[in-house]
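See below for the structure under consideration.
Every protein chain of the complex appears in place save one, which is left out.
Letters A, B, C and D mark the chains in the order given here, with residues in each chain numbered from 1 onward.
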Amino acid sequence: MADEGGTDDPAAEEEYEYFFTGNVQFEGEALEGVLITVEGNGFDADTETDADGRWTIGVPEKAEYEVTLDQDTLPEGVVVLEGQDTVTAEFGLTKRKAVNFFLGEGQRVTVNYFDQVVQRVVSGLNFGLLLALAAIGLSLIFGTTGLSNFAHAELITFGALMVLTFGVNLAWPLWLAIIVALVLSAALGWTLDAALWKPLRRRGVGLIQLMIVSIGLSLALRYTYQFFYGGSTSQLPGATLPSDIRFGAVALSWVDLVSMGVSIVVLLAVAFFLLRTRIGKATRAVSDNAPLASASGIDVDRVIRIVWVLGALLAGLAGILWAYFRPGVSWDMGFQILLLVFAAVTLGGLGTAFGALVGSLIVGLFVEVSTLWLPSDMKYVGALVILIVVLLFRPQGILGRRERIG
Amino acid sequence: MDWGAIFGNAAVELISPTTAAYALAALGLAIHFGFTGLLNFGQAGFMLLGAYGYAIPALKLGWPWWACLLTSLLASVIFALILGIPTLRLRADYLAIVTIAAAEVLRLTFTTNEFAPVTGSANGLSEYQRDLLTLNPLPDGRYGFGPWVFSDRAWFFLILGWIVVILAALLTWLLMRSPWGRVIKGIREDEDAVRALGKNVYSYKMQSLILGGLFGTVAGIIFVMPRAVVPSYFQPTLTFFIYAILLLGGAATILGPILGSIVFWVLLSFFSGFIARAVEAGWLPFMTQVQAGQLRFILVGVAIMLIVVFMPQGILGNKKELAFVK
Amino acid sequence: MSSEITPKAKPVKSTGLHVGDPAPGVKKVDPILIADGVKRTFGGLTAVDVEHVEIPRNAITALIGPNGAGKTTFFNLLTGFDKPDTGDWSFEGRSLAHIPAYRVARMGLIRTFQLTKSLGLLSVMENMKLGAKDQTGENIFRGLIPSLWRKQDREIEDKAQDLLKRFKLDAKKDDYAASLSGGQRKLLEMARALMSDPTLVMLDEPMAGVNPALTQSLLDHILDLKAQGMTVLFVEHDMHMVRHIADWVIVMAEGRVVAEGDPHEVMQDQAVIDAYLGAHHDTDLGSTDTGHVEAIKELIDDEQ
Amino acid sequence: MTNSEPTASPVLEPTGDMVVEVRDVTAGYLPGVNILNSCSLTAREGELIGIIGPNGAGKSTLLKSIFGLVKVREGGIFLQGEEITNLKANKLVAKGVGFVPQTNNVFPSLSIQENLEMGVFQKPKDLKHRLEFVTEIFPDLKKRLGQRAGSLSGGERQMVAMSRALMMGPHVLLLDEPSAGLSPVRQDEAFLRVKEINRAGVTTIMVEQNARRCLQICDRGYVLDQGRDAYTGTGRDLLNDPKVIGLYLGTLGTDE
Partner (left out) sequence: STGGTSEPEESEAPAETGDAQPIEAGERDLTLKVGTILPQSGALAFLGPPEEAGVALAAQDINDADLGLQVEVVYRDSGDTTTDTATVSVTDLLSQDVSAIIGAASSGVSKTVIDQIVAAGVVQFSPANTSADFTNYDDNNLYWRTAPSDVLQGEVLGNLIAEDGNATLGMIVLNDAYGTGLAQFTRDAFEAAGGEVVAEALFNEGDSSFDAQISEVTAANPDAIALITFDQAKIITPALVGSGYPGDKLYFVDGNLSDYSADFAPGLVAGSKGTLPGLDVGTLGDFTDRLLEVDPALQDYSYAAESYDALVLIALAAYAANSVEGTDIASYLRQVSGGSGEGEKVDTFAAGAEALAEGNQIDYDGPSGPVTFDENGDPTEATIGIFQYLDDNTYERIGDG
């Protein structure tokens, strides 16, 4: 229903500069032929509502008027509550003033509390799985090299930006764009390690120093993205298609389903990799004691390279899903969730892959569910407070282990 | 290219109150991280408390400047206690995330519209300097020499800021060469060992957290004095920059943070001026004015990386330490 | 750098430390530390389960036992670095349960760590000075005024200098502790513990990795300290050392105290030999003669 | 027994192929500070070499520089005639060299089993039978293969560390104080096993502070002092050399 909002009754327009306008509805249905009177400052005029229940009356000056609805012209069975048939209305700064009469009980069907909780829980889980995908890469890199990689956010953004470049700017088919984006993400991880981290490790630069390097890298990459992609948000192909797969109160889109599915499968695969494969165990060995790992015949640099490639790949994948889930691609999209990703990894226990998963789910849930009680502009507060509280009781994180002393 | 202006502007940053504020905040971090080994990533939170702790009583209660100052110091101590009690037991990397989280909780609390009447929410607060300005002994007008021509008000805040920085550096120097400083440095290396020697590690860590936090708090006040306060100043990025400054100067040094802050701001100003003029002069034809603004941050990021790569111990840091870093 | 060792006369052993027969948990004439029912489990594993043990004052007590017997864990529990599931223990009559580690240390009970904890980026001298107790300048406010602590600091430094010389670390005093070799760290750990003039010092394998010649001269120092009234409790696997200086030996196995007594007697105990010392403990293991290999193999097989 | 002057040249020149040769090596950690000063050492096929010396003499540094963990500044290191100076550790493992460091010698967050698996990283197929071999030497480990190494006692760690190196079935074995922290019976066992393994053809270089025991079993000993190979001789000779006794071995345990 595309009303001509703002266009005026041509007759009135010629006569006066200022207008009252409004609607008369009963239980949400427009009422036609209801008589409306405007009175005041020695002026008085009336009109009837049209088929859409709307009316407009021009008045000569900007002042206070009484707008009255004539009860007698209402259809059978419709009544106006005592005293609500007349409204005193005054113009503000503009030349138009709306006066509506909404009659009847006006029952709005709101979503009940339980359904709201269910909705939030589902989107919290969905968000949590997505965070987990991003977090697990971070956790892997931390676990293997001890580096808190603040540039992980930019690896997340990278995946999405590549799909944007190939899928939208170059208009390649989406599946191809995604594959290329993932390959490039992995390549970025490889390159970063080869060009930056490996030489730094060689020189024995400390972990905190490396962390600051990652902060610098994050800054440089982020603004490079802004340099080339600008400051605004774009959408990937198909990201804005409305869809309604409904499970009771919960509306999910195909994007949500795919992203949940992909997250679960990938997370299981990573867990298998870490716990069961030789390289997976080697990553943990390297993180514990790199010189000893080397003395055991493990090619430390190669293991770290693999982890970087894998971490960047997972981050890129998370970025693509994130671009669909949000939806939108922008230069700082990864940076915006970096803190949540870190919180998730820490909450679960630094360097433990399952910890990252558990932590992510908790953070995701808290972000979404906590706004049932918190103002929505404080929605991250819930997740951050839970992080602090959990660490109060388990300083080593949920799945982390305490080291023995002595 | 107007090199004079570029260097002149860079020279202004040499002594600007912002430089002083960052230097002081970095000095606080030096106490936390450089000397005690506390990976506090919530310095922005302490600065926020300084700024709001000063501004709110000044504006809403009309308190005199010293009462406002005390309020923010008190707020900072309370924050340090609340933050410290649960977190000082944590391993360094956990502590980092928790302190970021706590600072973010603070920032979001000051941002939310719920408390807008007190905090001004995202719009922040302004014009709380009046009472302090009544102390300004300088005559009205703009004066100075070379590139350093400022209004009396700017001079006043500038001088005040640097006096505080010098006092703080002196205090830190005295402390770090005392047995107290030795315990603190011992804790950085291995707190269990220090505990086994009969030192109350928890209490020392708390003292360090409070002291460094107070520096951050005063830095917050210095930072917002010449301007207004909005919560978005105090994002994690602020702490990141302060860390960069700290490492640039040398983490476990006293003059390092100050030198780091000066170098950081002079460089930033230099990049800004140079790139903008280079684009204006058509030296970078492929680039728009808008991209020039972004290029500067790319360069800052790269500069941070290069500094750490080529001087991992910082300008004033001890090179020998490098052989043993973990 | 090495110096000749002039073997001293045999150390004077303290005797008459216990009341009644030397059995596990035997009462001591003058106990300084008493532990009662101290138990610590990790998951299903009972690491420490000590019913009753007393450590005699002004004597050198050795705590020995197989690997994993719970010696280090017991140390951790006594010094507040770990919390037992149950149990009471007291030091000089004051209960130590729920007392944090640093306060235990302040009461005069200092321990060292088996896996050394040197303060890497502090110089060796600073490591030592940190060990001294009751330093005025360790208070943040008094620390600000050098005149308040200068004098004390100098005294501490002199003392540290002496100890370092004894421990053959004086040449390294201005180097970072991180640059010490494994054995030097052990030495530093012990020297640092001695800085605070402890009433009871608990050493966890202090001589593992220390050169035997140096060990010998350090033992003399420990004996000196005992003569000045200090009590020592140490864990050690070097039986020569135990025999040489220990006045009393406590044997732990699988978390329990299984034997106590005079070093020579305990080491004759068949159970101790079986579980801990091994049958050919005092025999020469080697002989270049290759025919011996078979015999060696047999020896090992006997063990199992 | 009457050697008042320790001999600088070995009494007994063993025959057999040169396996490890350290030729005038100078090495150190900090720039400008040399820990090893043109230090030399040789080990022939099947030899068991013991290295003793005061604390801080550079024994660990010597082993680390053989294994490529400390940068060699001058001189060269050869493995069966091939130069391996500053070669990366994992390459050396591939060449059959095993190493047990003095400290930090386990992976604390890995279980014992996983620690041992890391030992056969390059030959995963050998896992099963090597595992049997190793747990036979240290039966204590067998019961608790799932325990995290970080929670082990000092002696248990040491066992894990040695087992890890034995897992790879090395051709050359470098041991840095393998007996430290072990109970006497385990120490004896460890020494005997080392001897046994050595007799099976593994050239072994072992640093020990338990000097007597070490010299009792080894073919040849080196005494290192201040980064130089001060004395060398057969184990027996050194054991009985009064100078060596006075400077390095002490008299504890002999006069009782």
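One rule holds for everything that comes next: a contact is a pair of C-beta atoms (placed from the backbone, for glycine too) under 8 Å apart; a residue touches a chain by one contact, two chains touch by 3 or more.
None of these values were measured; they are calculated from a predicted model.
Asks: What are the shown chains in contact with the chain that isn't displayed?
Replies: Even though it is not drawn, that chain still touches A, B.
Asks: So one chain is hidden, and I want to know which residue out of A:A51, A:V109 or A:A195 touches that hidden chain in the complete assembly.
Replies: A:V109
Asks: Consider the whole complex, including the chain that is not shown, and state which of B:Y94, B:W162 or B:F297 touches that chain.
Replies: B:F297
Asks: By the contact criterion defined above, which parts of chain B meet the unshown chain? Give residue numbers in ascending order.
Replies: 2, 5, 8-9, 12-13, 16, 18, 108, 111-113, 116, 121-124, 126-127, 142, 147, 150-151, 153-154, 226-228, 230, 232-233, 235, 237-238, 265, 268-269, 272-273, 276, 280, 288-294, 296-297
Asks: Which residues does chain A use to touch the chain missing from this display?
Replies: 1-8, 21-23, 25, 28, 30, 52-54, 87, 89, 92-94, 96-102, 106, 108-111, 116, 119-120, 123, 127, 223, 226, 230-235, 238-244, 251, 253, 325-328, 330, 332-333, 336-337, 367-368, 371, 375-377, 379-380
Please note the rule applied: only the chains that are shown with their structure count from here on.
Asks: So which chain ends up in the middle if you average the CA atoms?
Replies: Nearest to the common C-alpha centre lies chain B.
Asks: Between A-C and C-D, which chain pair is linked by the larger number of C-beta contacts?
Replies: C-D
Asks: For chain A, what residues touch not just one other chain but two or more?
Replies: 405-406
Asks: Mark out which residues of chain D touch at least two other chains, giving numbers and ranges.
Replies: 29-30, 151
Asks: Using the touch definition from the top, list the residues of chain D that touch chain C in their complex.
Replies: Of all residues in chain D, those touching chain C are 29-30, 53-57, 59-61, 102-103, 139-140, 151-156, 158-159, 177, 180-189, 191-193, 195-196, 199, 209-213, 215-219, 225-226, 234-236, 246-253, 255-256.
Asks: Along chain A, where are the residues that touch chain D in the complex?
Replies: Chain A reaches chain D through residues 278, 281-282, 284-285, 287-289, 291-300, 401, 403-404.
Asks: Considering the complex alone, what residue numbers of chain A touch chain B?
Replies: Going through chain A, the ones touching chain B are 148, 150, 196, 200, 203-210, 212-213, 215-224, 226-227, 339, 342-343, 345-346, 350, 375, 377-378, 380-381, 384-385, 387-389, 391-392, 395-397, 405-406.
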